[in-house]
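The structure under discussion appears below in the form of C-alpha cells.
For this view, one protein chain was removed and the others were kept in their places.
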Amino acid sequence: MSSIPLAAYLMLALILFCIGLFGALTKRNAVIVLISIELMLNAVNINLVAFAKYSINPGLTGQIFSLFTITVAAAEAAVGLAILIALYRNRQTVNVDEMDTMKR
Amino acid sequence: MNTYLLSILIFSPLLGVLVLLFTPSHDEKSIKWIGILGTLLPLGTALVTLSAFQMSGEGLQLAEKFQWVSYEVFQSKGDVSYPIFYEVGVNGLSMVLILLTSVVSVLAAIASFSIKKDWKSYFILFFLLEIGMLGVFAAQNLFLFFIFFEITLIPMFFLIGRWGYLEKEKAAYSFLIYNGVGSAILLIAFVTMFMKTGTMNFEQLAYTFSLPQSELNQLNITKNFKMGMLIALLVAFAVKLPVAPLHSWMVRVHVQAPPPIVMIHSGILLKIGAYGLIVFGAGLFPDQFKSLAFVIGLFGVINLLYGAFLAITQRDVKRVLAYSSVSHMGIVLIGLASVNEAGMTGAVFQVVSHGLISALLFFLVGVLYERAGSSNLKDFGGVAKKMPIFAGVMLAGGLASLGLPGMSGFISEFMAFLGLFEKMPVLAAIGTLGLILTAVYVLRAVLAITFGAEKELPNARDLSSTERIPAFILLAAILFIGIYPAWLSDMLRPTLDVILLGLGG
Amino acid sequence: MLQSSWLIPLFPLLSFILLLILRKSKSESTAWIGVLLTGISLVLSVGVWLAVWQGDFIKVEGTWFQIGERAITMGYEVNPLNALMLVIVSLVSFLVHLYSKGYMHGDERFPVFFAYLGLFSFAMLGLVLSPNLLQLYMFWELVGLGSFLLIGFYYFKPEAKAAAKKAFVMTRIGDVGLFIGMVLLFWQVGSFEYDEIFASVKNGDISSGMLTLTALCIFVGAIGKSGQLPLHTWLPDAMEGPTPVSALIHAATMVAAGVYLVAAMYPLFQASETALTVVAVVGGVTAIFAASIGLMQKDIKRVLAYSTVSQLGYMMLALGASGYVAGIFHLTTHAFFKALLFLAAGSVIHAVHTQNIEEMGGLWKKLRVTGPLFLIGALAISGVPLLSGFFSKDEILASTYADGKYGLFWLAVVAAFMTAFYMFRLFFLVFTGKPRGDQSGVHESPGVMTLPMIVLGVLAVVAGYLNTTWFGTFLSDYLARGPVELPHAEHHGPGWIPIVATAASLLGIALAYLIYRRGALSRDWMTRSLPGLSDVIYNKWYVDEGYDATFVKGTKGLSKLGILFDKYVVDGLVAAVVSGVQGLSKIGSRLQNGQVQSYGTFAIFGIVILLLIVALTGGYFS
C-alpha cells in the first residue's frame, strides 16, 4: 500500500502540464516548442499511470496506454523535427513568430 | 393517383430540370421552349388538383403523410421519440396560392424569352424556385415549410445576382441577408414551438395552443411565450412581406432583378409573407393576434401611406412599382388587422390580386426596358402612338393597381377597408388617403410613359404575339376576379372560417 | 319592358367592346355601331320610363359574392328618379354619338373615341340603375374612368394629359369620401341596399351624429363628381377633351351624378338638418363663385364649364333647401340646354378652329343654324320666361326662400344675374359684331351635327313645362311615386320671386348688351374700377394656385422627405448595422495573424472560459 495520495500525482502532472503549455505558447524557438509539447504529453502519461494504480477498476490499461502515448510522442517528435528542418532549409529560421504562412 | 397528386405537383418542375440537364447549353431556342413546357406541367397538375379539390370542403384535402425523420431524446422519464413527418395538403387558401404560383410561373417563363445569357442554368434555377414556392404553400408542418421556404431563397439569390441589371450583386446580397435574418428568426421560433409542444403539424399546433391555460401550464407555455412567438413570427414574415422599415431590400430587388424574376418575386414570393401571417399568426395565436391587431393595422396604414408617398416622386418606373408594392402590402396588413371575415378575405384577395397586377406591370416594364434600354420616366412620352396595345394594357394594369371597380384590385381594397372600418374607423379613414395617393402615383407614372408629347424611342415595336399572351392572360384574370369574385371567395371561405373561428370573430 | 331594363347599359358596353376590336378600322361608318346601339338603349329607356310613368317599379337582385354570412348583391332597380335619369342619359348620349360622327370626322382614332363614349354610357347607365350603394360606387368610378379616357383622348397634348390626371385624382378625392360614407353606413345598417338604409334611417337605428357624418361623407363624393367647391377645379380643365365629350360628360350626365347621388340618398340627408344645410351652403356658394369666374373667361368652353359648375351649385342648393323636385327639375332642364350650348359651342369651334372668344365675332350670319340654337340655349339658361330654365330656376329660388335660407336666396339671385350676363357676353362676342379672327372657310356644320342640336333646342324650350304651376306639376307628381318621401308639399314662394328672377336675368342680358353690343359702357370698366378684384376673378380666385402651393407642393414635399427618410434613416440604420458587423469582423480578422501560438493562446482562453462555466455552474452531470 502506497501512502502517497492520488491527488499528489495529479498535482504534479498538472504543474508539469501547465509548464509545458506555457512553454509551448511563449517560446520562440520551434525546437523548444516541440519539447514543451513532449513535456505536456509526459504530464498526461503521469495521469494515465497514476489512474492505473488508483482507480475503481484497477488494471494495466493505463500503463499500456501510456506506452502507446510514448510511441506516438516519439513519432511526433521525429516528424516534427523533420518538418522543422525542411522549414529551416526554406526560411532560414526556426522562430515560431516568423512562421505565419497560415495567414496568407 | 390522387394519393400522391400533391407531391407530383410540387416536384413536377424537376422533370424540366432533368430534361434541361440533357440539353446542350448553347441551344437557346429549345431551352426556352423546355422552360415554358416545364412550367406548363405544374400548371396542368395544379388544374387537375383543382378539379380534385372540393370547393366547399372544409379542412385539409389531398393530404399525404409519411414519417420522415425521427430521433429520440433522453429524458429523465425515459426516451421520447420525436417523429417528423413529410406531410402536405391543401385547403382553400393554399389551393388559391398554388394556382397563382403555377399561372404566374408559366407567364414568367414566357417573359423569360428576353433573357440574354446562360439560359440553361437560368431555367434550372427557375424550376427549383418553383418547387420551393409550390412546396411552401402545400407544406403542412413547420419543418417542411421551412425547408421549402429556404429553397426559394437560394435560386432567387442566383437569379438576381447573375441575370439582373447594373447593381445586381448588391441587390442579391441584400435579398439574401434580409431574408436570411428573417429565416433565422423563423427557425428559432419554429424550433422553440417544436420543443415545447413536440409536434410540427399545423393543426396539432393550433390545437395545442388553443388548449385552456391550465393545461398549457403543464407544457410550460405561458401567455407571454405565445406573445413572444407571435411577435417573432410577425417580424420574420414582416421582412418577407415587407413591412415599412424593412422594405429597402425589396425595392432594390425590384429595381435590379430581371423582369420575369420580379414578376415571380413580387407576384408570389412576397405573398409567402402574407400567407405566413395568416397561417401562423392568425391561425396559431388567435388571441394574441387580436390583441396586436391595432399595431398590425397601424403598420398597415403606415406601409400604405409610406409606400404611396415615396412612389409619388420616384423617377424610375421600376422604383414607382416597387414602392407601390410596399403600399399594396399595407392593404394586406390592413385586412389582417381587421380580424373579421371581410378583412381577412380582403387580405387574401389582395394577395392574389397584387400577384396578378404586379406581374402584369413588371412584365410591361420589362418589355419597355427591352425596347428602350431605360426605365427612367424622363426618357418616355407618348408611347401610345407607336405602341397602342402596350399603352392600353399598361393603362389597364395601372387602373387595376389603383383599385378601379371591375378589376381585382378594387375588391381587395374594398373588403380590406370594409373590415378595418368596423374595428378601427379612424385608422381606416386615415388609410383611405392612400387610395388617393395611389391614383396620383399610378397615373403619374403610366401617363408619363404613354401620354404626352412623343419622345424618340429607338426600338418602338408594339407587343409581339408572344408578349401578348402573358399580358392578356393576366389582364383577363384580373378582370375575371374583379367581375366574378365569388369564385375565389367561395373557395376561401371554409379555410378562413376556421381561422376566424379561432379568432372568435 | 321593365324586366329588360338591365339590357340598357349592356348595349353601350357591347359597342365599347366591338369598337375596341375594330379600333384599327379607318372607316368612319364604325360610328354607326355606337349610334345604333345607344339608339337601342334610348328606345328601351323611353319604354322603361313610360312603364314607370304608369306606376310600375322593379327591383331585381342576386348575390354577387359573400363575405361570411353577408351577401353582397348586384342587380338593377327602376324607380321614377332613375327612370328619368335613364332617359336623360341615353338621350344625350345618343345625340352626342350622332353629333360626334360629324365632329370627330377625320380623326385618326375615330373608332376608339366611340368606344370610349360607349364605355362611358355603359357606366353612367349602370350607375343610374344601381339598387345599392356599392354598385353605385363601382359604376361611379367607372364613369370617372370614362371621363378620364375621354378628357385624355388627345393624349399627345400635355394639357390633356394633365387635365385627365387632374380630373381623375380630384374626383377620386371625392370618391374616397363616398367610400368612407358607404362603408360606415354598411356597418351601421348591415347592408348597402338603399331600401334597408332608408328603413333604418326611418327607424332611427343610426345615431344622429353618425347620420350627419355619413351624409357629409357621401356629399363629399357628390362634391367631387359635380365639381362643387372646393373640388371644382378639374371641371374647367376637363374642357381639354373633345367638345362632344364636354357636352355629354361635363354638362349633362356625369357631373349631374353628384346631384343624382344626393337625390338618391335623399332620405339620409333629410334625417340630418346639418347635412342639408351644408349641401345648401356649398351649392349656393359654388353657384355664385363659379358664376363670378365665368364673367371674365376668354375660352368659350371654359365659360360654359364655369356655368356648369354654377348651375350644379344651383341644383345642390335646391336639394339642400328641401327642394327635391326643384333640384331634379333643374337637373333635367340643365341637361338639355347645357348639352345644347356645348354642342353649339362645338359647332362654332368646328367652324373657326379656335376656342378664344376674342378671335370670333360676327358668326351669326355664317352659322345660320348654330346661332339661333345657341341663343335659345343662352336664353334658357339665363332664365328668360317661358323657356325651360326659367321654370326650374324659379322653383329653386322659391324653395330656397320657403326653406328660410334668405342669404342663400339672394346669393342665388345675384348668381342668376351673373349667369345671364356672362352667357350674353359670350353670345354677343361670338355671334355679333365684326369678325376678329380669320374666318375664311367658315361654314355651317353638317346635318349629323345640327340635327342633335335641333332636338336639344326643342327640348330646351319645352322641358320646362314638365313642372309648372300653370299647366300642372307632372314631374313632382311623377317623382312622388318614388321611394323618396317628398319634403313638405311643394312650396310656392311669394309671387314676387319669379319677377325678381326675371328682372335679374333681364338686367344681366341688358348689361351685356350695353357693354358688348352697344359699347355704351367700356368693356374694361370693371377692370379699371376694381383692378384687384377683377384680377382675382380672372385668375379664378387663385384656387388652382392655392392648391398647387399647398396640397400638391405639400404632397411632393412629403414625398421628397420620405425619400430622404428612406435613404438616410432606413438605409442608414442598415448601413450602421453593416458597418458594425464589418468592424467586428475586422477585429476578428486581425486575430488571424497566422501564428500558431496566438491561436493556441485563444484556444486556451476559450477552454478556460468553458471550464470556468462548468466549474461555477456545476456542469451537466452534477
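A, B and C label the chains in the order they appear, each numbered from 1.
Simple rule for what comes next: a residue touches a chain if its C-beta (ideal position, glycine included) is under 8 Å from a C-beta of that chain, and two chains touch if they have at least 3 such contacts.
One rule holds for everything that comes next: contacts and distances are computed from a predicted model.
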Original post:
Looking at UniProt, which of "NADH-quinone oxidoreductase subunit J", "phosphoenolpyruvate--glycerone phosphotransferase", "Sarcosine oxidase subunit beta" or "Heme ABC transporter ATP-binding protein" names the chain that isn't shown?
Top reply: "NADH-quinone oxidoreductase subunit J"
Original post:
Which displayed chains does the hidden chain touch?
Top reply: A, C
Original post:
Can you list where chain A touches the absent chain?
Top reply: 1-12, 14-16, 18-23, 25-29, 31-32, 34-36, 38-39, 42, 45-46, 49-50, 52-56, 58-60, 63-64, 66-68, 70-79, 81-86, 88-89, 92, 94-95, 97
**OP:** Name, in rising order, the residues on chain C that touch the hidden chain in the full complex.
**Re:** 598, 601, 604-605, 607-608, 611-612, 615
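Keep in mind that, in the parts below, only the chains that are shown with their structure count from here on.
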Subject >> Length of the line joining the C-alpha centres of chain B and chain C, rounded to whole Å >> reply: 37
Original post:
Counting in whole Å, what is the centre-to-centre distance of chain A and chain B, each centre being its mean C-alpha position?
Top reply: 61
**OP:** Would you mind listing the residues of chain A that make contact with two or more other chains?
**Re:** none
Original post:
Which chain B residues sit where two or more other chains touch them?
Top reply: none
Original post:
Can you name the residues of chain C that touch chain A in the complex?
Top reply: 592-597, 600-601, 604
Original post:
Of all residues in chain A, which touch chain C in the complex?
Top reply: 21, 24-26, 33, 96-97, 99-104
**OP:** State the interface residues of chain C toward chain B in the complex, per the touch definition above.
**Re:** 23, 63-68, 70, 134, 137-139, 141-142, 145, 152, 155-156, 158, 160-161, 164-165, 168-169, 172-173, 175-176, 179-180, 183-184, 186-187, 555-556, 558-560, 562-563, 566, 570-571, 573-574
